[in-house]
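As you look at this complex, bear in mind that one protein chain is not there, while each of the others sits in place.
Chain lettering (A and B) follows the sequence in which the chains are written, and residue indices restart at 1 in each chain.
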Amino acid sequence: MRHLLDTTDLTLEEIDDMIALATDIIENKQKYAHVCDGKKLATLFFEPSTRTRLSFEAAMYELGGNVLGFSSADSTSASKGETVEDTVRMVSNYADIIAMRHPLEGAPRVATTRTLVPIINAGDGGHAHPTQTLTDLLTIYREKGKLGDITIGLCGDLKFGRTVHSLIKAMCRYKNVKFVLIAPKELQVPDYIISDVLIPSGAEYVQVESLEDVMPTLDVLYMTRIQRERFFSEEEYLKHKDAYILDLKKLDNAKKDLTIMHPLPRVNEISTDVDDDPRAKYFEQALNGKYIRMALIMTLLKWGGNLEY
Amino acid sequence: MRHLLDTTDLTLEEIDDMIALATDIIENKQKYAHVCDGKKLATLFFEPSTRTRLSFEAAMYELGGNVLGFSSADSTSASKGETVEDTVRMVSNYADIIAMRHPLEGAPRVATTRTLVPIINAGDGGHAHPTQTLTDLLTIYREKGKLGDITIGLCGDLKFGRTVHSLIKAMCRYKNVKFVLIAPKELQVPDYIISDVLIPSGAEYVQVESLEDVMPTLDVLYMTRIQRERFFSEEEYLKHKDAYILDLKKLDNAKKDLTIMHPLPRVNEISTDVDDDPRAKYFEQALNGKYIRMALIMTLLKWGGNLEY
Partner (left out) sequence: MRHLLDTTDLTLEEIDDMIALATDIIENKQKYAHVCDGKKLATLFFEPSTRTRLSFEAAMYELGGNVLGFSSADSTSASKGETVEDTVRMVSNYADIIAMRHPLEGAPRVATTRTLVPIINAGDGGHAHPTQTLTDLLTIYREKGKLGDITIGLCGDLKFGRTVHSLIKAMCRYKNVKFVLIAPKELQVPDYIISDVLIPSGAEYVQVESLEDVMPTLDVLYMTRIQRERFFSEEEYLKHKDAYILDLKKLDNAKKDLTIMHPLPRVNEISTDVDDDPRAKYFEQALNGKYIRMALIMTLLKWGGNLEY
């Protein structure tokens, strides 16, 4: 039995297999409509996340399974002092697989010590959110037909953005990926991403402040939100805020086959008039999230000896 | 693809068809038990409403489908500043049809601009609650065998009652419906209901204060709650409160085949001893709500090309 705590738990081959399975699911939905008949997914969301929860639930239903769980910690035994291990041990009596979101880093790892069924980390604090990263990889693969030989721009809050850090870690395992890190200086990636991730991988990278300058070079543009409170001063905020809002004008000199991504929800960092541009792929990305989770559920159940396909 | 935002979106023929379908569902439940196998309803309740939500969920389950969603806005991305359009666009990746309740008038209409699947308005503020109105129409039809040639009394808070306004708009499209509007003067229907709805329709109507005086004339009595805080003064409240509470005594001179309705929940506006009177149909009305929602889900999926039956 294996769990998914971080994307780096998976080998490149395993990721390739999961992407291939997701692709087959997309092309042959009916073939998978009863794969998980009689099986149950527990969604244990100690912290609310509607988007992630609904994509897991949709995934399990499309495999023929059922779903139980909770959507916030308010109503759980955690408030009675129960440990995460005990909660998960108990729930593993009631479900075949668990997707768990928790505000504390490492909580899903702790949960694996006692569970009887596979655990999927559906986000643990600022640490990891591997199903988002798998979603991003599937989206890039479906749009580009490959995960290497790509120039990917990451734009916005690169300092605090868990999603961005995970995606860099995942993408720098592929060949010839060039990273263009676009952010105001104070919101650039943390030093360890440079020293411990990018440099050891040998990947090419640049750090820039202007989105418009680098736009023509990008194959993929991954936007994230900059929260006002992240800036050191109101002056800095006012100076920068428009520079990191993507609108149709900034796309003027972009490649015709650029892929625009965003983990969602967005606030105003992508203007809604971009939504109708064929290069906007953030809603397709959300849809891919359902398919990669279907593939993941099937894979973990198979590894645990609880599913054959 | 069509949506249901207001009952007036539907022609009389379409309503007739939906009532006929609901009737067939009631009579042949097994025939419909797998109509929506593999399909998913999303219940997006930005405002809690247990009754409406459970009736939608029961409806979808009885058609063989599954349900996902949320029951209050607390745990949604709305709190992160996401627009309704984005939330609904995202969820439309995960479901085949959406039932949406929102505290703001017009929110479901806005949602239709980006969704990939049909939207059902499950109540938007004080504006519309079309599935309640369809429930009321089905109930009248099942009890009376017709929707015209009826004298219907509407009693209670006719000024603020969204349900009452919608029912008047729906019923005045039928022939020979006479409306008896029973309320204290300050809680009578708003002027526009008279000038823009009743008068143009040519329907007969009277406005009265006494429920007991008109009781013998009624074929249908639709009760609603009067909230204490709606009255201009405590004096007015004390003067009126008993006059609008239905009890067995007030039913003494009512027709033997009167149909007593209430959208529920009730507080004390219908005495519980009326519950055992065969004329009390408010719990049957709640049951009809399940069947008309089954018919509605099927109809919208069919119109959207996502279901054949």
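By definition in this document, a residue touches a chain if its C-beta (ideal position, glycine included) is under 8 Å from a C-beta of that chain, and two chains touch if they have at least 3 such contacts.
In this text the structure is predicted, and so the values were computed from the model without any measurement.
**Q** From the list A:K40, A:R53, A:K169 or A:K281, which touches the chain that is not on show?
**A** Answer from the full complex: A:K40 touches the omitted chain.
**Q** One chain isn't shown here. Among B:E57, B:E82, B:D157 or B:D219, which residue touches it?
**A** B:E57
**Q** Any idea which of B:I26, B:V208 or B:L287 touches the chain not displayed?
**A** B:L287
**Q** Against the chain that's been left off, what residues of chain B make contact? List them.
**A** Chain B touches the missing chain through residues 33, 45, 48-51, 54-55, 57-58, 61-62, 67, 71-72, 264-267, 272, 275, 283, 286-287, 290.
**Q** So which bits of chain A touch the chain we can't see?
**A** 38, 40, 42, 66, 68-70, 74-77, 80-82, 85-87, 89-91, 93-95, 114
Note that only the chains that are shown with their structure count from here on.
**Q** In angstrom, rounded to a whole number, how far apart do the mean CA points of chain A and chain B lie?
**A** The mean C-alpha positions of chain A and chain B differ by 41 Å.
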